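I'd like to ask some things about the structure below.
Missing here is one protein chain; the remaining ones are kept as they sit in the complex.
Which chain is which? They are A, B and C, in the order written, and residues in each are numbered from 1.
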Amino acid sequence: MNYLLSTLILVFVLSTPVNGQHHSHTADRPIVFPDVPGYLTLSVDLHMHTVFSDGSVWPNIRVQEAVRDGIDAISNTEHLEYQPHQVEIPHPDRNVSHDIATAAASDTDLIVIRGAEITRSMPPGHNNTVFIEDANKLLSEDPMEVFEEAKRQGGFTFWNHANWTSQRPDGIATLTNMHRELIEKDLLHGIEVINHTTYSDEALTIALENDLTILGTSDIHGLIDWDYEIAEGGHRPVTLVFTTERTPEAIREGLFAGRTVAYFQNMLVGKEEHLVPLLNASMNVSSAEYGNNHTLLYLQIENTSDVSYILDNKSPYTFHQHADVVILEAHKTTELQVKTIENLESVELTFEVLNAITAPDTHPTITINVDVTTGE
Amino acid sequence: MNYLLSTLILVFVLSTPVNGQHHSHTADRPIVFPDVPGYLTLSVDLHMHTVFSDGSVWPNIRVQEAVRDGIDAISNTEHLEYQPHQVEIPHPDRNVSHDIATAAASDTDLIVIRGAEITRSMPPGHNNTVFIEDANKLLSEDPMEVFEEAKRQGGFTFWNHANWTSQRPDGIATLTNMHRELIEKDLLHGIEVINHTTYSDEALTIALENDLTILGTSDIHGLIDWDYEIAEGGHRPVTLVFTTERTPEAIREGLFAGRTVAYFQNMLVGKEEHLVPLLNASMNVSSAEYGNNHTLLYLQIENTSDVSYILDNKSPYTFHQHADVVILEAHKTTELQVKTIENLESVELTFEVLNAITAPDTHPTITINVDVTTGE
Amino acid sequence: MNYLLSTLILVFVLSTPVNGQHHSHTADRPIVFPDVPGYLTLSVDLHMHTVFSDGSVWPNIRVQEAVRDGIDAISNTEHLEYQPHQVEIPHPDRNVSHDIATAAASDTDLIVIRGAEITRSMPPGHNNTVFIEDANKLLSEDPMEVFEEAKRQGGFTFWNHANWTSQRPDGIATLTNMHRELIEKDLLHGIEVINHTTYSDEALTIALENDLTILGTSDIHGLIDWDYEIAEGGHRPVTLVFTTERTPEAIREGLFAGRTVAYFQNMLVGKEEHLVPLLNASMNVSSAEYGNNHTLLYLQIENTSDVSYILDNKSPYTFHQHADVVILEAHKTTELQVKTIENLESVELTFEVLNAITAPDTHPTITINVDVTTGE
Partner (left out) sequence: MNYLLSTLILVFVLSTPVNGQHHSHTADRPIVFPDVPGYLTLSVDLHMHTVFSDGSVWPNIRVQEAVRDGIDAISNTEHLEYQPHQVEIPHPDRNVSHDIATAAASDTDLIVIRGAEITRSMPPGHNNTVFIEDANKLLSEDPMEVFEEAKRQGGFTFWNHANWTSQRPDGIATLTNMHRELIEKDLLHGIEVINHTTYSDEALTIALENDLTILGTSDIHGLIDWDYEIAEGGHRPVTLVFTTERTPEAIREGLFAGRTVAYFQNMLVGKEEHLVPLLNASMNVSSAEYGNNHTLLYLQIENTSDVSYILDNKSPYTFHQHADVVILEAHKTTELQVKTIENLESVELTFEVLNAITAPDTHPTITINVDVTTGE
């Protein structure tokens, strides 16, 4: 009847009744990244399904999942052409999934974006378009017409899972002539480098070579909690969009401008100009001082992001408690003891970030400038 | 696209990458109780909703939740008269939820039982009927006719949440004349003593006074994982049915015979003749021996059930490491050191089980007979 | 060389590097109980050993363990007559363990109390005396002389593990004539009802019948972390003393006055006049209000203590989400929904506290008076 028991159960489980010592293991579930200079960092999931195509939940569940995940914006992108629940839900209004989600989100901060999935064989395969006005108008035989209608409506359109083995048995994302044409005509603006549980080096190359916006999406059909083992600390893939405001318009602008980083497992993928500011914003030197009677510089580096950064030291210094590879755990402060030989007033540390990716096998380098007296 | 990532995420999260020590915190999720002499102990959830009434999931999710919970049988009991998704799912076949669930369960061991919820104002309020043949035939103006049709089809019918504050503002389950009539005519066979997050002493009294079968159900509309905080160790309420076989027919027979115990939070509710055998089957003395040079009897008592039993010692002995209240943790072995004064060949221990309930404020007493040489 | 790594290891382990979700499982180790009206609630452990008798650590470890456990006062009570390390540590000054601990505690808030264990066969068995001035002066053949010297020095003296099977093979604590004499001469002031991992109903009876102070002690020889599974949420037994100040003198006064409760596993043992105020101070109604359109009173009860209280409802009301036995988890807030039938301005709830013990098989009853408008 109501939800109070779940609270009570939680209360019970989180403490140890006999000894009274409590082991809280908060499922610190919300996805958290810091803003970057000039922009807000918003997380969006622009590829999801409900019972209105081949998903297994009513749209309100997608809203509740997103609220639990601390996501800023979602889009229910039902398959336009694939309707396996047609018997039970005959000829649905293609806007209804969005409309129900919008109503369900009315008392939340979640932004719900109208979208749809153009579902074709290759080429052009599956493509999402979001920020459209009327999904019903996208129902058309000729795929090119659909892309053009999406553009007329202002849609931001991107290629889904170009690595999908059902359409590419080798899993190698490969640009087709039709995709080239779509890009040339400004009908295709982005590409999923990450879809559900997959990552594609080749899709990343396509994004970079064709200046497409990099996206990561959940493509969820069942439950986020199950596919992404939320109980075990997992998270869905999302696209981080750098925007001037927390509005649908600003997200759309950020997507068209290509200001994104995709977040997948413990990894970030994006163009260097967007990734490096996010890395810099994530790592802050909270204190930097020498100890007594020796020349070890004690640095406290706070990581305010969800990613545990794997750093490879490229500085001219060695460390007293680490070798060259140092992990800065997510939402923790890590101490580095830098052997600077003499007491310095400022120190420049350089690291390659091994789980940040700007191109296949390519990782950005960040510089941390430390002012010894006052911290960074 | 596939579910492999979740496995990988799990792999990552369950170990601690830097130190290599792994803290597995297996969500030992399945509901587990031992069988009792003469019967299998099956767990069933006979009150659930999907998008085909006012629930938020497709029926396949109810199947998957049940499989994860290790439940033996479920019934999707959609409201016959309450259809809030009528716009999107017009005039559904009242059997479709069951049929989809049955198909979804085809490659599992889950038993799916056809049912429906007769949804009226008080009296008779809400009542479920399960093991019916055709839910569509239950659509009728006159509630008595519906109960009679359910009976004609062989349905097992029970009163839902008699404590529901929307229909009883004081939350006090109270028998009405119409319920008396239903019982007299053998049209009502059971009552929910536990519904969702609630328990009702008064419903238990009604069950006992009218020889109704005691039931506990989830009445789930959203997600089991969320309402019952599965990630934190919670579980949905279920009814344990003692059956001769693991078949729908045997479950139906057990329900009509009243052989049930309801499992809710860390508590069991049932008639004494069904509860005591379950308690006895749950606690086994795996070893019983005296130490050297003293008269302490060391007992190892294994609890093979999901409930952590709260025992109140009624024996003529005191313990060396416990006072009178002893907790036997679920799925653990607890040692008791019994001060028997002299070395005995057999010992009889008596406990009141404080979180087992046979009537309001009434707890069963169990006797553990210990043969010192060989264990129980 | 230094302790920084441990912090770094902690940092690593407490988060999950791949998904960036952190499962903190803080070892919320310190023992925490609220103060009671008129008194501070201090935790003391007055029975511990080091290498200076038959223990395995230097006294500084006892200090560090106590600081980690959040204990207010300790006493290293080395055996006067049992010196198994005599070869390596010949003829130790019997005060040296205390003196080293005092020095080790100099930069902490820990109170270190001089004590010793008078170690004899039965009678009088083993007895501790604390708040003495010079342990060396307690070395004497005649046990009565030792007790008298302890009294001359102002010592508070108590009988250790009267249930010890090495001296009582049946584990039944039994008063001897010598103990009667000691009590009559005011040479024996307390008794361990809890020692290490044992509890004794019979020792409790002796305490009550002879007005001896009730004590619980660790009697630690090895490591607290191991004997009491601190990593798994365990704790050492301690005596809670109700004092007017946080000073050695006030603790001594509280002990002589018998104002104690022993804390063991998930259980409290004490005289009713000391136990009930502690229970009352531990449970606070933080909010009490009726919902809309029904007469359920929603109570939020906060438990500010380390014990998860097992309550047995003795009120004239039943609950909407619990049966008669309710657990208030340690350091959590539990909601009770009370079925009061009509909206009341004040409600009196009465509970027997099953894991609080005032005499064998005897549990105190507490009353929670709820003012519905404003909370308790």
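Everything below uses one rule, namely that a residue touches a chain if its C-beta (ideal position, glycine included) is under 8 Å from a C-beta of that chain, and two chains touch if they have at least 3 such contacts.
What you see is a predicted model; the values in this text were computed from it and never measured.
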Among A:132, A:162, A:230 or A:267, the residue in touch with the chain that has been omitted: A:267
Contact partner of the left-out chain, one of A:34, A:171, A:222 or A:248: A:171
Residue among B:287, B:308 or B:362 that touches the chain left out of view: B:308
Subunit C residues touching the omitted chain (full complex): 1-6, 8-10, 12-14, 17-18, 25, 27, 51-52, 55-58, 60-61, 64, 85, 88-90, 92, 96, 100, 161, 164-166, 195-198, 219, 222-223, 225-234, 265-266, 327
Touch residues of subunit A, complete complex, unshown partner: 9, 12-13, 16-19, 21, 23, 163, 165-166, 169-172, 197-202, 265-267, 269, 291, 293-296, 310, 312-313, 318-325, 327, 337, 339, 341-342, 354-355, 357, 360-361
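The definition used in the following text is that only the chains that are shown with their structure count from here on.
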Rounded Å distance between subunit A and subunit B, as computed from the means of their C-alpha atoms: 40
Separation of mean Cα positions, subunit C and subunit A [Å, integer]: 50
Numbers and ranges of subunit C residues touching at least 2 other chains: 12, 16-19, 21, 23, 25, 265-266, 321, 327, 337
